[in-house]
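Take this structure first; my questions come after.
The complex appears here without one of its protein chains, the remainder shown in place.
Labels for the chains are A and B, by order of writing; each one numbers its residues from 1.
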Amino acid sequence: MPAGQAPIVTFLSDFGAGSGYPAQMKGAVLSRLPAAQLVDLSHEVPPFDLLAGALLLEACVPRFPPHAVHCAVVDPGVGTDRRPLCVQDRDGRRLVGPDNGLLTPFLGPGSRCWLLADRLLAPPPESATFHGRDLFAPVAAWLAGGGLPERLGPPVEDPVRLPWPEPVAGPDRLAGEVLAADPFGNLLTSIRACHLPSGPLLVEAGGMHIRTVRTYGEAAPAELVALLGSSGRLELSIREGSAAARLGAGRGFPVVVRLPGGEPFPALPRAC
Amino acid sequence: MPAGQAPIVTFLSDFGAGSGYPAQMKGAVLSRLPAAQLVDLSHEVPPFDLLAGALLLEACVPRFPPHAVHCAVVDPGVGTDRRPLCVQDRDGRRLVGPDNGLLTPFLGPGSRCWLLADRLLAPPPESATFHGRDLFAPVAAWLAGGGLPERLGPPVEDPVRLPWPEPVAGPDRLAGEVLAADPFGNLLTSIRACHLPSGPLLVEAGGMHIRTVRTYGEAAPAELVALLGSSGRLELSIREGSAAARLGAGRGFPVVVRLPGGEPFPALPRAC
Partner (left out) sequence: MPAGQAPIVTFLSDFGAGSGYPAQMKGAVLSRLPAAQLVDLSHEVPPFDLLAGALLLEACVPRFPPHAVHCAVVDPGVGTDRRPLCVQDRDGRRLVGPDNGLLTPFLGPGSRCWLLADRLLAPPPESATFHGRDLFAPVAAWLAGGGLPERLGPPVEDPVRLPWPEPVAGPDRLAGEVLAADPFGNLLTSIRACHLPSGPLLVEAGGMHIRTVRTYGEAAPAELVALLGSSGRLELSIREGSAAARLGAGRGFPVVVRLPGGEPFPALPRAC
């Protein structure tokens, strides 16, 4: 933490904001670092849904100053031998959580991982069922207060990665899928801005041809449209309506992008 | 912001607290103003419901110190040519949000408005769909850090106002309506304390005569009562029960106030 900057700790979990569990994690941080600024990313990750949690982290974490520490707990394996982890990505962003794939978006080139092993810094949890409160939050507080990740334990070279949903480029199409719906019913897909050539695109889903627009406001009322959303992903949306309900679509629902006139789809860029 | 006071930024939206969108707005503020105190007003405004958002702002904003800046985003027209706005009311309270009526309660006499036009302060949004994160939150951070609204852009003299639901005084009655239900099922109406003469009142809704009380505790169990609620509005309530469910009532449901003995209802005060 640079001198003079208030430490920031954020929280993501599948606990439910009103369950009392997020509050117990915050108490654990404030007991160690009373000046910490605390921010909830979300506590409404669907229970045990690692991909949903990872996508929320991907969307939220880069918006925070790099000195923030992110405590992420979607943890079906709590109390088993799944490892507890600290990740530092190439931009210096630090996350603490279970080694179960939840932190996948930050495990790219240049990232480093450490086991939470030092018994002084990461004491054996007082309960076997709530590492968020008894392990991850205290470590996040310690890091936010200026602790160095290297001191937490030995490096981990093989952190668990989720199979990450990427679109597949065929001769005449890019084949992707729906990953999640937001509360408005906007559908986020596996197709990102970097996958798409500039120029007009044809989007298909659920047997429908879907017009691409730049913003919700360009859509006609009740029109299903495709656009590059705020997450940098292709989204399917209905202006003031729910694309999820219209298409009856959830995770895995196929979405295809073609080029006008059946032109061949360019190969995906390597560093996308 | 007076010297020595921690800056405060509040947030209101229809995003859903767990969607990740409020967190992205907070990250945008903290990236610019790491010491900001962040407070959620609500992220559970019904989607695109400008009146519900405006009523929550009306109830919450005046409770904060005047140096707080309020970032309000219920924004069906994001990405269209609806204007982005900063409002300062006559008490110096500052709000940032879309010019679509959401800020109506703060557009009374003595208020001033500015377009968010300065490209240095209000850079062109990186995405066309999330002005909350890319425009309103950065401007709120800038204002909370001491920026002057006058620097944001030219004055706006004709901000959009919602048609504001006011009761109508007839010869023998005051005719109002339900505006919203809170999570307890208490029904807020368009009738405010300033509309009502002192002394006993007869309240009617759904064909029922409703007793007026001073507090929930005066009601008998399961009794439907009317009282001046904490928002300064006439509310219909059932002690430890839901008036909304009992009356099957939502926005627009008629509520009438009469005086005992059929006395004529006084004209509404001008400055109510």
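In this text, a residue touches a chain if its C-beta (ideal position, glycine included) is under 8 Å from a C-beta of that chain, and two chains touch if they have at least 3 such contacts.
For clarity, every value in this text was computed on a predicted model and none was experimentally measured.
Student: Just to verify: which one of B:150, B:218 or B:263 makes contact with the chain not shown?
Tutor: B:218
Student: Return the single residue from A:24, A:111 or A:242 that touches the missing chain.
Tutor: A:24
Student: Among the options A:78, A:174, A:213 or A:256, which residue touches the chain absent from this view?
Tutor: A:78
Student: List the residues of chain B that touch the chain left out of this view.
Tutor: Counting only chain B, the missing chain is touched by 5-6, 8, 10, 17, 37, 39-45, 56, 59-65, 67-68, 182-184, 214-218, 227-230, 232, 239-240.
Student: Counting contacts across the full complex, list the positions on chain A that touch the omitted chain.
Tutor: 15-21, 23-24, 26-28, 30-31, 34-35, 38, 47-48, 76-80, 82, 127-130, 133-134
The rule is short, and it goes like this: only the chains that are shown with their structure count from here on.
Student: If you average the Cα atoms of chain A and of chain B to get two centres, how far apart are those centres in Å?
Tutor: Computed from C-alpha means, the inter-chain centre distance equals 32 Å.
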